[in-house]
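Only a single protein chain was left out; the remaining protein chains are all shown in position.
The chains carry the letters A and B, assigned in the order they are written, with residues numbered from 1 in each.
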């Protein structure tokens, strides 16, 4: 498994997968994609990196405990559900704002915030599980 | 990608509720939202340098106090105005996921929050078994979020989701410790509970296939019309799934195998909350939604109840591990509540609800007290410790009150629901069920009295050499000084006071349980809060 080719390619592959996971996340509102699948892709990237470079290297690179990332995601999702409180609407109502950026208007919503939360939850938990399994194999 | 403004308001009103929601209605989701967000924040916080166990512990108490306050607010509002509903995301009820709080749900959620707060206070004085960063507090909060969600949701698939939330939080708690016994217990608990919830999911799928809806108020209008074999099959599937959760005979063996392995506060929280969720689900789904098949299954449920009670009673007689002992008391209590459900009468349901509410406080206190007793005695083995009464008379007095309440002796809280259930059983001529309640109470009295004599009254025995006997489990069991901290005695005392208070002044709780039971028997108010103007 731990060949020279794999070790050389893995960082590039992981970086590509991380970018792709964000693309899938943002695409997800109206087209196939979304936070869950994006998070899985990101977790796979970390898992591949863990196989190639060792688990401790990935943990160092993440700077944060994977479960902490998941917790921040859960917090963001809960916050997205709470936002409608300010507008006298029920829990989890989707709120939309059209942001006027330089060239285009970009719709930003609490739904997206929720999805980003899901992305972080899935990426964090699955990374934690994958790293735990890999750790036992190598050490 | 467009905002909703593009659709005309008239069209919107057909699919969405666009009336503004008064802020106090947010109290319906606050008991879930606060611990969920709080638990997440504490997990994120626990690895921050400088944020030690102490900060996480204090914050958890603060968050739980906040949850308790929200629950009190919700409970008062529900008692005053009747059942309340909030539908997620402004979608109209049968399509949007509803949170509905009636008396039953609000009362269970309120006691769950109070129990979790007491457990969190106890945790502050508890010796940590793992690394400082991995305290149980965040998972306690997530567990409470799952439990409150199950109590307050008005959607049967959502109920399944909350079951899974509390299950995953409980997995996290069980697997925290590095101990061999803990891993062993966690594995068995995990597989069996997963199988139970999966069966629940099968039943939910079949309900959707038959009725085409998942909203409980909608089901309350449609399911009673269903009868015959499919209805009984469905009810039996639900019964099996919830029995596994509640630890009823013959699917209760996972409970004594797992509940004594984690730390005291975790075990106490599990015992107080998790099995009650199973009983609550039975009350909600079988009693409220499927009264007709319940009638057909009542003999089976009564037999299960009797077997569960007797198993618990015999278990108490045979057990010599102080930390496994309360598990059998718990199982016998589950049998008592099942008996109330099986009777399918107002008295029976009232008794089951009363028993469930007081049993939360009782089981919390019993688990905390007996784990603490095992620690103080230096061994969980009844035949090896002893001398606790001489050293800690106040603590031992509390335990005696708890034992009385657990055995169902007057004037403690366990007596009233048992009396109600026995009377309801005799009213319909089910003398054998009443006999089973009384016989199990007798077993409990004998077993607990002997345990008290051996562990508390017996003079202290000399420390025996290590040999055959119950596994000590936690390495820290005897390492701590033989002193009782305030954080240990305070939750115990509050829970014991509640148990004694419910016993001496049962009228209010009796009234509440009766109201909750009649709300289940006639869900018109529940349905009305979800569909204003609908007739069930």
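The working rule: a contact is a pair of C-beta atoms (placed from the backbone, for glycine too) under 8 Å apart; a residue touches a chain by one contact, two chains touch by 3 or more.
Basically, contacts and distances are computed from a predicted model.
Novice: Between "ABC transporter ATP-binding protein", "Multicomponent Na+:H+ antiporter subunit C", "histidine kinase" or "Peptidase", choose the name on the UniProt record of the chain that's been left out.
Specialist: Of "ABC transporter ATP-binding protein", "Multicomponent Na+:H+ antiporter subunit C", "histidine kinase" or "Peptidase", the absent chain's UniProt record names it "Multicomponent Na+:H+ antiporter subunit C".
Novice: In the whole complex, not just what's shown, which of B:105, B:138, B:256 or B:326 touches the removed chain?
Specialist: B:256
Novice: Return the single residue from B:299, B:453, B:504 or B:524 that touches the missing chain.
Specialist: In the complete complex, the chain left out is touched by residue B:453.
Novice: If the hidden chain were put back, which of B:23, B:205 or B:230 would touch it?
Specialist: Reading the full complex, the residue touching the unseen chain is B:205.
Novice: From the listed residues B:317, B:497 or B:521, report the one that touches the chain absent from this view.
Specialist: Here the residue in touch with the unshown chain is B:317.
Novice: Can you name the residues of subunit A that touch the chain not displayed here?
Specialist: Contact residues on subunit A toward the absent chain are 36, 125-126, 129, 132-133, 136.
Novice: Just checking the interface: what residues of subunit B touch the absent partner chain?
Specialist: 7, 11, 157, 161, 164, 167-168, 171, 175, 178, 180-188, 190-191, 194-195, 198, 201-202, 204-206, 208-209, 214, 256-258, 260-261, 317-321, 382-383, 450-451, 453-454, 458, 468-471
One rule holds for everything that comes next: only the chains that are shown with their structure count from here on.
Novice: Centroid from C-alpha atoms only, then distance subunit A to subunit B, rounded to Å. What do you get?
Specialist: 34
Novice: What residues of subunit A sit close enough to touch subunit B in their complex?
Specialist: Per the stated touch rule, the residues are 29-30, 64-65, 67-68, 70-75, 78-79, 81-82, 85, 88-94, 96, 98, 107.
Novice: Please give the residue numbers of subunit B that touch subunit A in the complex, ascending.
Specialist: 1-4, 17, 20-23, 25-26, 29, 33, 36-37, 39-44, 46-47, 86-90, 99, 138
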